[in-house]
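Quick one: the structure is below, questions incoming.
Partial view: only certain chains, each at its native spot in the assembly.
For reference, chains read A, B and C in written order, and residue numbers begin at 1 within each chain.
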Amino acid sequence: MPSQERVKTGVPGLDELTNGGLVPKNLMLLTGTAGTGKTTISSQFIYEGAKKYGENGVYVTFEEPVESIKSSCMNYGMDFTELEEQNKVAFVKYDPFHIEDIYELIETNIKRIDAKRVVIDSISALGLYVKETPEIRRMIFNIAFLLRRLNCTAILISEILPMQESLSRFGVEEFVTDGVIVLYYSRTGSQFSRAMTIWKMRGSSHSSKLHPYKITEKGVVVYPKEEAIIK
Amino acid sequence: MPSQERVKTGVPGLDELTNGGLVPKNLMLLTGTAGTGKTTISSQFIYEGAKKYGENGVYVTFEEPVESIKSSCMNYGMDFTELEEQNKVAFVKYDPFHIEDIYELIETNIKRIDAKRVVIDSISALGLYVKETPEIRRMIFNIAFLLRRLNCTAILISEILPMQESLSRFGVEEFVTDGVIVLYYSRTGSQFSRAMTIWKMRGSSHSSKLHPYKITEKGVVVYPKEEAIIK
Amino acid sequence: MPSQERVKTGVPGLDELTNGGLVPKNLMLLTGTAGTGKTTISSQFIYEGAKKYGENGVYVTFEEPVESIKSSCMNYGMDFTELEEQNKVAFVKYDPFHIEDIYELIETNIKRIDAKRVVIDSISALGLYVKETPEIRRMIFNIAFLLRRLNCTAILISEILPMQESLSRFGVEEFVTDGVIVLYYSRTGSQFSRAMTIWKMRGSSHSSKLHPYKITEKGVVVYPKEEAIIK
């Protein structure tokens, strides 16, 4: 494949699984059960983007208060206060009752701080307000189109349930995004452990293995040279 | 992670799994099938909070009569009579037919006794009165927001069924709470046994193992140094 | 736990699993597939209560004709004729089309013969006439409250299906009763066998093993010192 600039995630070890980072202007689905670190990974993507890679970022949340997300990030050493003041990062809480406004909201915020990175947390929460499954597909396509037009690379969070082997909440998200990162939390004997795989990634080769990762005091760390075994 | 004051649960052994106790102002989901001791753990949290740690507590029940819960507690040596008279503990029974009043009810009772701990027993009962799943998410977020504003740490009980491997009744509770404690009751051969894990805990490292626990004459006791095996 | 008077079930061996019998004023769920002896155990509870322990009993049935239940009991040597004439036992058939009358009916019959024991056969039949699951929870709570007020100890029968691993028909009964006894009928090779466990029992320690039982000519007999293995 043609060599290409990549978007560094800022998550230690993750970019080594994807040949150097995310593909610019792609929309990646980040999928996992509760407690797998989806919000942490997404926050690192925005935080390190602004801090280290000079790319501003917008974090859109539908239900969780912005203060709650930022407070969690503090636990991993990510203090967004200054970045927000400098207009390098914008947290946006959006009320999913007016779904038709979301595109304008995203666009406005991206333009306001000239963002190159976007996180949408989560399509699962957003989708609950949508009556018909086709509308979820359409909405994701519209978001993808908008972000591409605005030259943004994005992570879309998807929440799944432990008993399912699915890649998404509604069974359509993985088909309409450019890639899928799957996070596993699995028990062997009395020990739970974490693993991650790049299930799909348009426009890039990628690891086809299962790799261990940890949620450390500094956020998520991936071990690209190790392999994980889960049930 | 930054060291932090913790909220001691008062359940012997449990705080050793969570680096010293619950994170202040967090909302923990306590999930398990019937008979796993969810109400006992929650009662210990309130009882020991008031008795031992000087933190008053409110216990909200939606269906079960207060007398019935207090009478069960007596079996584990927890007599709430005096604590109630001293306005250190308040039991509140709430009729889920008027769901919109719940926030005011919780706030009034917290303020009345200056509570720092809250138990909501259970989101599963409450959720049955809610027509749409998004409303459950929203309600939990609202409760979490309210409790955080009032500086309370809380346990939210979730009832699950034996044949499921889910973390919650409605499949959304685990995503909108700050942490999840899962209680297992599992058979090996002719013997049933109990085990517990901290599935998720925002803002804290925690054990990622499965630990045995027992329901004794003094209530629930956790064995943080032992590991459990279940099917 | 504090020592306490217990309500003897009259089922040989069963009380040894529960530290001496049922807890007074508790509502026990008795759950099993077809043919596991739920009606037989319940009849023994009423019959032996009146005959041996001086406690009168009311047996409420929703669909099955009273004559049919009494005739089955005759096969196990339980003749209720005299007990009914002496007003020590009352069989009541209740038409579930008028669900709101059930509380009055139960109360009237308990008071009429000064009953201390009640059987409700079955919540599964009754629940079919209830449109909403919350109403089943509420109904069980109301029944539990009524029986407690009238100083009665009760068994509530729940019918489950062979392919399920659930504890109840509607998935809520086990949470709103004080205890659960589960009856298993399971095949190993070409042989079916019976086993029982006390899944949950509020206010009492209890066996956490699986015990064999038989349906003999004298009714159900439990083997508390033996352990059963099922698939």
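The rule we apply is simple: a contact is a pair of C-beta atoms (placed from the backbone, for glycine too) under 8 Å apart; a residue touches a chain by one contact, two chains touch by 3 or more.
This is a predicted model, so every value here is computed, not measured.
Enquirer: Which copy number describes the whole complex, given 3 displayed chains of the same sequence?
Expert: Altogether, the complex is made of 6 copies.
Please note the rule applied: only the chains that are shown with their structure count from here on.
Enquirer: Going by the touch rule set out above, what shape does the chain contact graph take here: line, ring, star, complete or other?
Expert: Graph shape, chains as nodes and touching pairs as edges: a line.
Enquirer: Once the Cα atoms of subunit B and subunit C are superposed, what angle does the rotation have, between 0 and 180 degrees and to the nearest 5?
Expert: 60
Enquirer: Express in whole angstrom the distance between the two chain centres, defined as the mean CA positions of subunit A and subunit C.
Expert: Taking the mean C-alpha position of each chain, the two centres sit 52 Å apart.
Enquirer: Quick one: report the Å distance separating subunit A from subunit B, using the average Cα coordinate of each chain.
Expert: 30
Enquirer: Where in subunit A do residues touch two or more of the other chains?
Expert: Not one residue in subunit A touches at least two other chains.
Enquirer: Which of the residues in subunit B come into contact with subunit C in the complex?
Expert: 33-35, 63-65, 68, 71-72, 74-76, 96, 122, 124-125, 128-129, 159, 161-163, 185, 187, 189-193, 217
Enquirer: Please output the residues of subunit C touching subunit B within their complex, sorted ascending.
Expert: On the subunit C side, the touching residues are 1-2, 132-134, 137-138, 141, 144-145, 148, 164-167, 171-172, 174-176, 180, 195, 197, 199-205, 208-211, 227-229.
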